[in-house]
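Omission of a single protein chain aside, the complex is shown with its protein chains in their original locations.
To keep things simple, chains are lettered A, B and C as they appear, and every chain counts its residues starting from 1.
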Amino acid sequence: MLLRYADFRARARVRLPRFVFDYVDSGAEDESCLARNERDLADCHLLPLCLRNTTKVDTTVEVFGQRWSGPVGIAPLGFSGLVRPDGDVLLAMAAAKAGVPFVLSTASNARLESVRAAVPSASTQWMQLYVMSDRGIAEQMVRRAKVAGYGALVLTVDVPVSGLRERDVRNGFKLPFRPSLRTLADLVTHPGWSLSMARQGSPSFVNLAEGDSQSSARLQAALLARAMDRSLVWDSLTWLRSLWDGPLLIKGVLNPADASLAVRHGVDGIVVSNHGGRQLDAAPSTISVLPRVLDATAGRIPVFVDSGFRRGSDVLKAIALGARAAFIGRPAMWGLAADGEQGVSSVLRLFLEEIARTMTLIGNTELADLKPRQVVHPV
Amino acid sequence: MLLRYADFRARARVRLPRFVFDYVDSGAEDESCLARNERDLADCHLLPLCLRNTTKVDTTVEVFGQRWSGPVGIAPLGFSGLVRPDGDVLLAMAAAKAGVPFVLSTASNARLESVRAAVPSASTQWMQLYVMSDRGIAEQMVRRAKVAGYGALVLTVDVPVSGLRERDVRNGFKLPFRPSLRTLADLVTHPGWSLSMARQGSPSFVNLAEGDSQSSARLQAALLARAMDRSLVWDSLTWLRSLWDGPLLIKGVLNPADASLAVRHGVDGIVVSNHGGRQLDAAPSTISVLPRVLDATAGRIPVFVDSGFRRGSDVLKAIALGARAAFIGRPAMWGLAADGEQGVSSVLRLFLEEIARTMTLIGNTELADLKPRQVVHPV
Amino acid sequence: MLLRYADFRARARVRLPRFVFDYVDSGAEDESCLARNERDLADCHLLPLCLRNTTKVDTTVEVFGQRWSGPVGIAPLGFSGLVRPDGDVLLAMAAAKAGVPFVLSTASNARLESVRAAVPSASTQWMQLYVMSDRGIAEQMVRRAKVAGYGALVLTVDVPVSGLRERDVRNGFKLPFRPSLRTLADLVTHPGWSLSMARQGSPSFVNLAEGDSQSSARLQAALLARAMDRSLVWDSLTWLRSLWDGPLLIKGVLNPADASLAVRHGVDGIVVSNHGGRQLDAAPSTISVLPRVLDATAGRIPVFVDSGFRRGSDVLKAIALGARAAFIGRPAMWGLAADGEQGVSSVLRLFLEEIARTMTLIGNTELADLKPRQVVHPV
Partner (left out) sequence: MLLRYADFRARARVRLPRFVFDYVDSGAEDESCLARNERDLADCHLLPLCLRNTTKVDTTVEVFGQRWSGPVGIAPLGFSGLVRPDGDVLLAMAAAKAGVPFVLSTASNARLESVRAAVPSASTQWMQLYVMSDRGIAEQMVRRAKVAGYGALVLTVDVPVSGLRERDVRNGFKLPFRPSLRTLADLVTHPGWSLSMARQGSPSFVNLAEGDSQSSARLQAALLARAMDRSLVWDSLTWLRSLWDGPLLIKGVLNPADASLAVRHGVDGIVVSNHGGRQLDAAPSTISVLPRVLDATAGRIPVFVDSGFRRGSDVLKAIALGARAAFIGRPAMWGLAADGEQGVSSVLRLFLEEIARTMTLIGNTELADLKPRQVVHPV
């Protein structure tokens, strides 16, 4: 029965070949940051208020003029096409139906125009951006995202290089994909997944590689290796601004000093993130740095958060501390693996139900009423 | 040998069908609050005094003009009729014989008048109240409790909605009870329990449902789903006061701010409780918030506590911090499951013996002498 | 190979019937205090000094005008005759040979005069005193101890009643000993122990019971049940003083307030102890309260400590904080069980070697030079 994060993860583990499951599941190096994210959230508690009228609980939140059905969205997820054919579209559709935002990854396996087209009414379709060494790719993508009508641009800033996920190395996971003997056994024992992939063809990064298949493969390899533009600095935001006039967020901030810089550089929002523990394994948990980041921004821009959020109550802890909303990554991916769009919808519904139920239990009918004094935080 | 909480729990586990055991045992969501309650109590220590005359140790405590034999009582326990036929009556009788209070649950399976009648001399029979959407039910119950002579009314305020106990969902536990294939196997492997239930008939919430069996089933379903009156607010206490002139307590307070409000609204006592970890899994442990709640009440009303109390020494830790008494839930229920009234009596005797022994060991012959300075508290 | 506490304990576990092993090994109730003693010592660290001349390391310490070969002694151990015939004498001889004190328990199975006679040269033979309801017993024992020339009297103050050690209850361990079916199996599978006991006869508390065997049995039962004089208070020390003019210590102090009272009542020394976790399971560890107790005594009387000391370095941590010496209980008992007097000697040698080695490693050649600033204490 799919009642919690662990259930969806277990189902995904059965459905997916090991190297795909591990790609999604793993963290960098010792995977200590991954564990820390979850543990620090569990060690943070909510102090309820009683005897409040909770007849009507309003889980909605306004972000950049849009109203979301709840303070939660789907984080950018690379390679979702490897988990399920058309993964990006399915994620987007589930998010749209649930009334929450979906952030399409640069490393998506569907054209951003197709994803956008699949949910014509969605006003909360966002685009995540990796700026690779060839900045032309980014320029082109931002222009296309603008034409397609994406609602916000989320620049990821915590991947100047890729964190080393040792499980991927052990599994020989790399692109272009070359099956080893071990991977073959993996494929044979997961015929459902293998068949669906055979029908679809190996997923590729269509947004990056629009030309011939050879240059496509080169670009994909570059992306997998994360050959990022390491010269991207705060002043580069001016360049991005010249291409994009909508809301611009940076994702991957942990340092309060950077949060201040973000405000100074006119960024419209930040996402406090350690990339789900997939980049810097020595990074602190996001919930532990959130209060200081919020002090630094002092309410001038909305602060979002991700990494380790597994329950609606986790989301509310961040909201209570002052975050606007939280994004979920692995939970959505496990939902996708478990049951396609339906699975993603289930995961989102679970989060929204838990948020509503927890708000009722703590006596807060509006997210805005939830204040840090209701958080019991060990840090 | 039944020497400690774990022994009674283990015995109950053998005797009860899994879905009944799980109903009593489980906490909400990740069951982290459940574990936290016990762990935080274990991390709280008592600093003894030596060379005091402990020839006479007085474990009694006065509450609302009544003297209890010890600072411990039985918390309201819904569905005790599912654990043992006539569970409510057996619990009440054991408490009465031990000289400690018993709080009858709104969700009892016996008529409150019958429970009251079973222990005519009991002056510490209290009534717990859920106010459901149809306030008429509550009105009727309070009036009946008044007529029956209940000693205090305990309004539960931490269940505007029910916490999600995933074990119940997995077990398909709901009312009206419809046995599944899996439950049937459960019943067959616990013939003792099944037979006793067959003889008794499926337990129903007779206090709520006095009419025809169809409306009864509807009401029961409402209670199981906890279709509570979520518009119940502090000012609603005036309405309750108009129905009840005896001591009125509210149960489920964790926030010091609410404790202050309780005093201001003329409540006669509060029970610091997180519902045994069954409601808000993100809630702090009761022992960790107790000092701040006591600061807020400043001795103006007695403060009680429950959730996670497994030993007489646990009770004394709360007393030392300033609580008047502690209530136990699961321990009593396991006693009931293990050995009926006799089992409950054993559990109560164990608590009272541990309280007396611990008082002797720490050199306090009167509960009132036990002060916070004798507590070594990590928080 | 017997290199550490765990080795001796494991050997003893093999040699002793379960009910005897458990009697020595167990703590009260949940045995949490037992674990806490060891864990808190492990969490306390020593900051070494380097490049000091450690050619000569002096582990000796002066206590009441006597010089001990090291700051460690054997704590009073009841029932050592159950572990090994003549256990008390063997413990005393091993201590005397090692040049460290031995504290004979009131609950010894040898006459105090015999123990004293076995080590005529020992100037560090101390006598532990339980004052039972019949104070005449204590009076008689103190007078005999005085005549026999015991060096100090140690009044135990943490046993107004006995802590409940559940393993003893489960094992049916009580006096007069009546073998059950289960105990019989235990005896048969430990023929070495059974034979030695058969040869010796069941150990009895000869110090208490000098008359006929029936009154002896009654007294023994009283001792096992710890029918202590619970009216013993601080002023009772005057009575003891009238019987005993040598050094008088009280053992079982944890509260700084009691340490102050001890000084005020003219006690010559205190032993910070939680009875090895065998009495109040909710008690804090001794190392955690030691600093505050030392603040309270302010150097006016020597402060000793026991409970959980397993290594020479543990002893030095207490010394560094300001204790004069530490006593060991279970380690000595396991030595006795493992190899008689030889085993106790091995344990003592191990402690003394570890103390000397650790002093060398931390650059302190005199115990008196070791100060709190060399302790890294988490509390």
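Points to keep in mind about this one:
The working rule: a contact is a pair of C-beta atoms (placed from the backbone, for glycine too) under 8 Å apart; a residue touches a chain by one contact, two chains touch by 3 or more.
Fair warning: this is a prediction, and the values are worked out from it, not measured in the lab.
Note that the absent chain touches A, C when the full complex is taken as a whole.
Considering A:Val154, A:Leu232 or A:Leu361, the position touching the chain not shown turns out to be A:Leu232 (whole complex). When you scan A:Ile74, A:Leu112 or A:Ile250 for touch with the missing chain, the hit is A:Ile250. Residues 1, 3-4, 42, 44-55, 311, 313, 316-317, 354, 357-358, 360-363, 374, 376 of subunit C touch the missing chain (whole complex, contact as defined above). In the full complex, subunit A contacts the hidden chain through residues 29-30, 32, 157-158, 160-161, 163-164, 166, 169-170, 230-234, 236-237, 250, 252-255, 257-258, 261, 279-284, 288-289.
We adopt the following convention: only the chains that are shown with their structure count from here on.
Chain contacts in this assembly form an open path, with each chain touching only its neighbours along a single line.
Centre-to-centre separation of subunit A and subunit C, using mean CA positions: 60 Å.
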